[in-house]
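With one protein chain removed, the remaining protein chains of the complex are shown where they sit.
Per-chain numbering from 1; labels A, B, C, D and E assigned in written order.
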Amino acid sequence: MGIHTYFQSLNDLERIIRTPGKFKFEEHSVSAHSWKVVQYAKTLADIEEKHGVTVDWKKLYEITSSHDYGEIFIGDIKTPVKHHSLELRAMLQQVEEGIVAHFIDEHIPEEFQAIFRRQLREGKDESVEGRILEVADKMDQVYEAFAEMARGNTEKEFTVMYRNALIQIKSIKLHCVDYFLQHILPDLVREGSRSPIDIAQITNEALSS
Amino acid sequence: MGIHTYFQSLNDLERIIRTPGKFKFEEHSVSAHSWKVVQYAKTLADIEEKHGVTVDWKKLYEITSSHDYGEIFIGDIKTPVKHHSLELRAMLQQVEEGIVAHFIDEHIPEEFQAIFRRQLREGKDESVEGRILEVADKMDQVYEAFAEMARGNTEKEFTVMYRNALIQIKSIKLHCVDYFLQHILPDLVREGSRSPIDIAQITNEALSS
Amino acid sequence: MGIHTYFQSLNDLERIIRTPGKFKFEEHSVSAHSWKVVQYAKTLADIEEKHGVTVDWKKLYEITSSHDYGEIFIGDIKTPVKHHSLELRAMLQQVEEGIVAHFIDEHIPEEFQAIFRRQLREGKDESVEGRILEVADKMDQVYEAFAEMARGNTEKEFTVMYRNALIQIKSIKLHCVDYFLQHILPDLVREGSRSPIDIAQITNEALSS
Amino acid sequence: MGIHTYFQSLNDLERIIRTPGKFKFEEHSVSAHSWKVVQYAKTLADIEEKHGVTVDWKKLYEITSSHDYGEIFIGDIKTPVKHHSLELRAMLQQVEEGIVAHFIDEHIPEEFQAIFRRQLREGKDESVEGRILEVADKMDQVYEAFAEMARGNTEKEFTVMYRNALIQIKSIKLHCVDYFLQHILPDLVREGSRSPIDIAQITNEALSS
Amino acid sequence: MGIHTYFQSLNDLERIIRTPGKFKFEEHSVSAHSWKVVQYAKTLADIEEKHGVTVDWKKLYEITSSHDYGEIFIGDIKTPVKHHSLELRAMLQQVEEGIVAHFIDEHIPEEFQAIFRRQLREGKDESVEGRILEVADKMDQVYEAFAEMARGNTEKEFTVMYRNALIQIKSIKLHCVDYFLQHILPDLVREGSRSPIDIAQITNEALSS
Partner (left out) sequence: MGIHTYFQSLNDLERIIRTPGKFKFEEHSVSAHSWKVVQYAKTLADIEEKHGVTVDWKKLYEITSSHDYGEIFIGDIKTPVKHHSLELRAMLQQVEEGIVAHFIDEHIPEEFQAIFRRQLREGKDESVEGRILEVADKMDQVYEAFAEMARGNTEKEFTVMYRNALIQIKSIKLHCVDYFLQHILPDLVREGSRSPIDIAQITNEALSS
């Protein structure tokens, strides 16, 4: 019993591979994904600050660093399941939260329980920080799916992932989203111009949908 | 649309790793597990036949060869989730069945749909074949968990998996279960005698529980 | 001594990689291959039954599930060796059978020896089941070689493997072969249309040879 | 040119393995390490706050998330080199900083250069945040080396790493160091009691040195 | 056609794993093995020279660097096969030599064919260089098997491999064999003293057999 249990369990997420099952040229662990999300979110928040938005850095730190910890208990459940029915999705989230709550009760010393509950909550709320997390998380799907498409991976799943992530990002109102769409995404698309898959067209369709 | 989609998807199960997250000396794909279950089940059925039991080999073939196909859609969801609540478990099974049914409707030619529905059903019913499948599936948990314990893997998950699988096997009434407990398990336990973990004691506790 | 030795050895086949040496985008273990053969054979047999052919499901189960067990002893010997001379090929098969026979004598309890001898015999005889196994085994070569060609692997070995497997399949008289050539292979070829390798032409050449 | 170059380069750190060369039961990427450091640092900072210390969360976020980015350019240079001579060490750090500065000049848009310079600076200064980073970084060496020793890895390098990291942590004046030594480390040591290596003794020697 | 074909094929040996099938903590490619044999042989030859023996360095270079090239064609055929019958062994060697000869005829320009024939011949003859190669090759089996035993790998195959390699080395009359047995092996055995396997006893039995 103690924070040691939490710290040690972090290693497990280096052994959970994203998009399980599908052929990938490059595999990514949940740990590496989480770290990239932390990095994207930092720069996205910097952009918000440049536009005068106040960022609660402590909150951003808490929610981005732990946002996929629950996958220790439920794995990276495949997207089709996640979206199969709203009912299932709600149920899964409820279960994940139940297990996390149970984990905190059992392993985290009482004086830290409130902190861990806050840190391991679902962070994607309507606050600036919650929206930044949502964008950063989707951005990593864009980067992961892009890397597969750019190397000629024709698995439909990656095209779908790329398109859906862009549509989701586009729908979020943040200065950093504008910056991403105008200054970062074009560089990405340009790099993919030698791919057998027409990434530019998929991108345009997603952005104009 | 066609059986090709089914055949090609089988490759995905070689990329889904069992017991995701936990440290393992030896990793197993769902494909390899499925094949071992096919092999165990065949010998278990041979033992039943030796005792005069009639085995429906076609049914046994169907349910053992495809018993984990649904993991293509939901991955190897971690045990804690599977057992967290009966409600969730039922829900998950319902969803898995829903996706499988949807897959058959969409991809399998009409003339084969009845066959695929029968093949991809949950096979662990009360028939001889269903119980043999249940035993064979648990036997592979015994072998996988044993291999970790024998090499000194102290992850609690493997001890729990080993114990629970034995308890489940013991509870099933089949001639082959008697054979397994009397003639196969003792050889296994003997091999584990050099392990830092007391496998013999864990085994005895499980069998007398 | 006992069936335990057999069961435990099954794990070794998850560590034997097919087509050793050659560069592959996707590696396949002998275990995963064996499981896919079991799956293909089941559907091929279903097709035969639809045409009124009687299938001995127990025999089919036995010969498909174990058809590559001998590779535990001799590995996946490279194709050039297999076909280098008829003399060597016969010699290798003789040795493999000798080692398997020795294994059964030494490890399988007497009451099961007849069963294991039947199960581990070379199954590709002239019976319906033997021919189905032959087709299923070659079909997996088609799928494995196709997946490499579709991703742009220019190793000559995979083109040769794909072509030879098709020629072999085509030469076998079974209803399921007709079904495969008319309803499954075209879906496969269509999927490969974006490959830098002209899979359609290689397919046509093989089928008209 | 643009932040895209930075974001995309983050993937490279998932391919750089820590402690290259040495036999390890468990490999860790620099990405996963970085993410664990972010997590440890967050809890360490929580502990400081509980003791009334003010934490600059933005600064902590910046320096912990990027603290090993420079390894993209110089790899995880082996410890013996790092410590071989003070002169070399200083030189290496100078070069790493030079390459990072060059990277920022070349790829980061001017309006973000100041931010990236701050973020990619060597963060282990004498501030609270700098010291927390130092502790978090060494804590991961403790965890990584412990996991090897607990599984019986007798490579001397891991014992040395474990001992040196503890000595370093102990020397840093922070409330969270006291907490780590009193409440986290003992749980770790207890878990290692079945190891063939006497982890308790190595720990005691390090703490009393 | 040309030496390019030979040079490029060398990569294949990095993908052929030694002792296929068996569980190993550490895998070794044929390439890495070949390189270690080159290194051992060099030092063994240095020892011979110190005792006044004349070494033909060009010949030693030729036979050690290429001694396992034939495995490109036949893989690392499992030991049981190699030794199953003298007849098979002779047959296999004949086939390997036949394929190598065929390869040289087809791919190596005529002016280099004599050189490649000499280089790719079976080098383990009765000359000093041939015997050094034999010792160096067996020494790597000693090191590989030792590393598994020292980490607690209880696969019988490694004990057998270690013992047989020692017996073979001991039977070869060379100054460097004396040096190995008196000055190198004892260091190895000492290192293995914490293993659950009694390496010292296995060593003593092999040396006194």
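Please note the rule applied: a residue touches a chain if its C-beta (ideal position, glycine included) is under 8 Å from a C-beta of that chain, and two chains touch if they have at least 3 such contacts.
In this text, all values refer to a predicted model and were calculated from it rather than measured experimentally.
Colleague: Mind giving the shown chains that are in contact with the missing chain?
Modeller: A, C, D, E
Colleague: For the chain left out of this view, which of A:26, A:87 or A:205 touches it?
Modeller: Within the whole complex, the residue contacting the unshown chain is A:26.
Colleague: Of the listed residues E:167, E:184 or E:200, which contacts the missing chain in the full complex?
Modeller: Once the missing chain is taken into account, the touching residue is E:184.
Colleague: List the chain D residues touching the unshown chain?
Modeller: Touching the chain left out of view, chain D contributes residues 11-13, 15-17, 20-23, 72-78, 80-81, 84-85, 87-88, 91-92, 95, 98-99.
Colleague: Which residues does chain A use to touch the chain missing from this display?
Modeller: Against the missing chain, chain A presents residues 25-26, 147, 150-152, 191, 194.
Colleague: Even though one chain is hidden, which residues of chain C still touch it in the full complex?
Modeller: Residues of chain C in touch with the missing chain: 23, 25, 152-154, 196.
Operating definition for what follows: only the chains that are shown with their structure count from here on.
Colleague: Can you give me the shortest step count from chain A to chain E, moving only between touching chains?
Modeller: 2
Colleague: When the centre of a chain is set as the mean of its C-alpha atoms, what distance in Å lies between chain A and chain B?
Modeller: Taking the average C-alpha coordinate of chain A and of chain B, the gap between them is 32 Å.
Colleague: Compute the distance, rounded to whole Å, between the mean C-alpha positions of chain B and chain C.
Modeller: 24
Colleague: Touching at least two other chains at once: which residues of chain A meet that condition?
Modeller: 11, 13, 23
Colleague: For this assembly, give the contact graph shape among line, ring, star, complete and other.
Modeller: other
Colleague: If I apply the definition of touch given earlier, which pairs of chains qualify?
Modeller: A-B, A-C, A-D, B-C, B-D, B-E, C-E, D-E
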